[in-house]
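Missing here: one protein chain of the complex. Every other protein chain is in place.
Right after this comes chain A.
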Amino acid sequence: MSVNDISKGRRPKRAPLSHSLWPTLKTVLRTLGSVAVTLLGLLFITFIIGRVMPIDPVLSIVGERASQETYDAVYHQLGLDKPLLVQFFYYLWDVLHLDFGTSLLNARPVSEDIARVFPATLELASLGIVFGVVIGVPLGVLAAVRKGSWIDQIARVVALVGYSMPIFWLGLMGLLIFYGILGWVGGPGRVGIFYVDIVPTVTGMILVDSLLDSNIDVFKDAFSHIILPASLLGYYSLAYISRMTRSFMLEQMSAEYITTARVKGMSEWDVIWKHAFKNIRVQLITVIALSYAGLLEGSVLTEIIFSWPGIGSYITTALLSADMNAVLGGTVVVGLIFILLNIFSDLLYKIFDPRAK
């Protein structure tokens, strides 16, 4: 490869596939191995939590007035007389079959409940992350490019306030101002009372379902209900995303190739978006995946404020009524998604960013 090749913009020849693929495959395999260990750890922790809880699982099934024989029978049936390790393997086996036991509140399988409530959370968090990315990324880029200017100060304050505000309080204030005083948005819940159960449930996400059913009225109503919680939730990811974008961009903008591009006479727009921004894409996707995972968690408190029937409301309701199966099932599912998103971002970074090798 000569200097001439580079100046003409030709790519250097690729190494043979077998050589370049193997390290990638090794990374993937290693990551999968660590996922397995982490998942096992997650399940072990929830198992332990389930064991140390002060609630007697047998009593909650047989009731307080059951005879000693009934108690012993159920005790045996639940496998509580077996060694702890054996019990853990039973638990693993059940979870592998997506069996989290039955909810004590409504006697339905916890996994069914979770499948029912999860789309609501997914819908909320997804719209939230869209909000965070669409505003956070340009804000971060601008703050880095105009470092020290008023826009940088605004970005700093926005992030600082985002890091310091209790999310449930922000939700209450939003509800007070935009629903109570201004009346711009729908109140708590997913849709108004007149629109409940009108569109058939396909994905469980009302915005999507109403579009599939081409029912614009329901869509509008659902949108007016989701916009406030989603944007408040998105504000939290916005704070993080804009800060990270800023520091990634600052790092790039001080690099020598940027000076070279400017000396060549390239327009500032191209320097920013075609050179600097292009180089932070992988890092940025990592950050976005992480804050998406954070939003799934942050939705717990937001859902309660907005009476949003998602997994956060489900876990807390179960918690307050000591429905341990539901709590642990919900925790496992949220933890699982959290870990998978973490791993996904990690893997993406390792595969696509040559600097990570």
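What we mean here is this: a contact is a pair of C-beta atoms (placed from the backbone, for glycine too) under 8 Å apart; a residue touches a chain by one contact, two chains touch by 3 or more; residues count from 1.
The rule is simple: contacts and distances are computed from a predicted model.
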Protein name (UniProt record) of the chain left out of view, among "ABC transporter permease", "Quinol oxidase subunit 2", "Teichoic acid D-alanyltransferase" or "3-oxoacyl-[acyl-carrier-protein] synthase 2": "ABC transporter permease"
Identified contact with the non-displayed chain, of A:Ala120, A:Ala289, A:Val334 or A:Leu347: A:Val334
Residue of A:Ile206, A:Met324 or A:Leu347 touching the missing chain in the full complex: A:Met324
Touching residues on chain A - with respect to the absent chain: 34, 37-38, 41-42, 45-46, 49-50, 52-54, 160-161, 163-169, 172-173, 175-176, 180, 246-247, 250, 293-294, 296-298, 300-301, 304-305, 315-316, 319-320, 322, 324, 327-328, 330-331, 334-335, 338-339, 342
